[in-house]
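The complex appears here minus one protein chain, its other protein chains still in place.
Per-chain numbering from 1; labels A and B assigned in written order.
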Amino acid sequence: MSRRKVPSFSDAVFWTVVVFLFMPLFVLLLYSFNASKGGTFTGFSLVWYERLFFGSDQLWKAFGKSVSIALGSASLATFLGTLAAVGTSRYKFFGKGYVQAMSFVPMILPEIVMGVSLLVFFAGLGLKLGMATILIAHTTFNIPFVYLLVSARLEEFDSSVIEAARDLGANEMQTLLKVIVPMIVPGILSGWLTAVTLSLEDFVITFFVAGPGSTTLPLYIYSAIRFGVSPVINALSVVMVVGTVLLVYPSRRFLKAFAAGA
Amino acid sequence: MRQRNYGPWYSAPQGLWLTLFFAAPLFIIIVYSFLKKGLYGGVEPGFSLAAWHALGGGTLLAVALRTLLVSLVATSITILIALPASYSIARSSNQSLRLFLIIVPFWTNFLVRVYAWIAILGSEGFLNDALRWLGILSTPAQFLYNQGTVVLVLVYMYLPYAILPLFSTIEKFDFTLLEAARDLGASRLTAIVRILLPNIRGGIVTAVLFTFIPIFGAYAVPLLVGGKDAYMLGNIIADQVTKTRNWPLAASISMAVTLITGIGALVYAYTSSRPAAPQVDDAEDDLDYIIQAEALP
Partner (left out) sequence: MLGSNVSISGLSKSFGDFKALKDVSLEIKKGEFFSLLGPSGCGKTTLLRLIAGFEDPDSGLVSIDGRDVTGLPPDKRRCNTVFQSYALFPHLTVFENVAFPLRIRKTPGKKVRELVKRHLDLVQLEKHADKKPSQLSGGQKQRVAIARALINEPSVLLLDEPLSALDAKLRQHMLVELDSIHDEVGITFIYVTHDQAEALSVSDRIAVMDGGKILQVGSPQDIYENPKAEFVARFIGDTNLFSGKVVSFSNGISLVQDERIGAIKVEAGNEAPEGSWVSVAVRPEKIRISLAPPAEAGPLGNVVKGMVDEPIYSGFQSKYYVRTPGGGHLVVFRQHAQWSEGVPDIKWKDEVWLSWSARDAVVVEASGTSIAPVVSGDSLDE
């Protein structure tokens, strides 16, 4: 049976929300083509894009650092989170409740508290703040997301498949690598992608655990916009949104499949 | 077939990692909040309740109340907008396109989005330009650096966090129930208030927490668009750590923030695990929704 016509009030709210959400992006787009640096639009120009690509070494260095931390922390978190999800979904053991609780609490702790506590912790250990401390921090806040997504996937699958594998002669390692992991690949993948995104995006925690020489892209953006207008950042934002859309658009079928699986 | 219990082997690495890098730092924070403040940052051995007493002090209490107020107002506005918006998505014949429209703006860096608001509201910003062009303003006005702006930008930042769990709950709602209510004499609004809202309670609770918790601990937004007069607890914590270097105080404020969010989380756990409530599983589904949305880029 067809759905009834949507009440117009909620539709009006929805489209207002869409305009509200997109408005800042359009302003960025507009200003990125502005000939002058100030807020007033003085004419069309590509000068900020030129500056972005040919005169922003620091920015691209920060970008490189962000990407390497994102890939590293996401992979580490995916490894740890997947193993733990397999363990807690298949077995009962002493400390299981602790592992589950530890995997949930970080998600609801305000970022600022996690950032401060890690800073205090690293200071107490005498660790020098830098890429390593950022990597540790990012892995820590990424683990719960991977764990949750992989667990959700594991919950869905039929455990008799594992029994069948054991029955047919596979040992624990073979069962894990040849049966369980292939079946939960969508969950692992979405966990990894989530972790990469969260890491690239993080500002607050990184702000506390970063040291000299470990400026990630969000930290670079922060220092750039702190002191007012920065049209290069406008251009960068436009490039990032367009880049993401170009990346996502061709793979949207894959994304849909993976979103359905997660 | 008897099988060895590999559970601990699988789970130990993550358990140890989180114990070391999550639980231990939190524990240190708790301990620090009861220690004496060091002269140049850090702490000195010796029990002290000074940091906890300071929580009740005039300025800090004022900031705490302001934080609570801003969080409550921003969360309420967010939920009130998110409810009809997610209802509209759930009833649309093109749900995925509409969800896409909600998520796309969030593929821009968090700070860039805050910055975009500065570009709009700043004294040389888009809004000033537009108003001057229209002849409404003659001299630049300052729309930034007040609490209203903080609330506006916070609502902007966390609206999708409310829309996604609400959408996933409303989508599962049996719309026949609304027809039944209409059939039995209820007006459209009565049907929504008496039938829809009670049945999507789980989603509402999730949405409230997913907005309230990050807003309550907000740091960057009040810092960048709020200015000194709109500081929230997150800013005080950061200042105590990096500028004033009163670590025990930073620790005690952190603990207070954690306690308040912890209470929220307990309420959440309680409401989402109520027996016989039809929303039992939704809480986790909702979480999945948010995570998926964030994973999309």
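Definition applied: a residue touches a chain if its C-beta (ideal position, glycine included) is under 8 Å from a C-beta of that chain, and two chains touch if they have at least 3 such contacts.
Computed from a prediction, not measured in an experiment: that's the story for all the values here.
Although one chain is not drawn, the whole complex shows that of B:A82, B:A181, B:I213 or B:A230 it is B:A181 that touches it.
Where chain B meets the omitted chain, the residues involved are 174, 176-177, 179-188, 190, 194-195, 198-199, 276, 278.
Definition applied: only the chains that are shown with their structure count from here on.
Distance from the chain A centre to the chain B centre is 17 Å, each centre being the mean of its Cα atoms.
Contact residues of chain B toward chain A in the complex are 1, 3-11, 13-15, 17-19, 21-26, 28-29, 32, 42, 81, 84-85, 87-89, 91-93, 96, 98, 101-102, 104-105, 107-120, 122-126, 128-129, 156, 159-160, 163, 175, 179, 188, 209, 213-214, 216-217, 219-220, 224, 234, 237-238, 241, 247, 250-251, 254, 257-258, 261-262, 264-265, 284, 287-288, 291-292, 294-297.
By the touch rule above, chain A contacts chain B in their complex via residues 3-4, 6-7, 9-11, 13-14, 17-18, 20-25, 27-28, 30-31, 38-41, 80-81, 83-84, 86-88, 90-96, 98-99, 102-103, 105-106, 108-114, 116-121, 123-124, 136-137, 139-140, 143, 145, 147-149, 152, 163, 166-167, 172, 190-191, 193-194, 197-198, 200-201, 203-204, 207-208, 217-218, 221-222, 225-226, 229-230, 233-234, 236-237, 240-241, 244-245, 247-248, 255-256, 259, 262.
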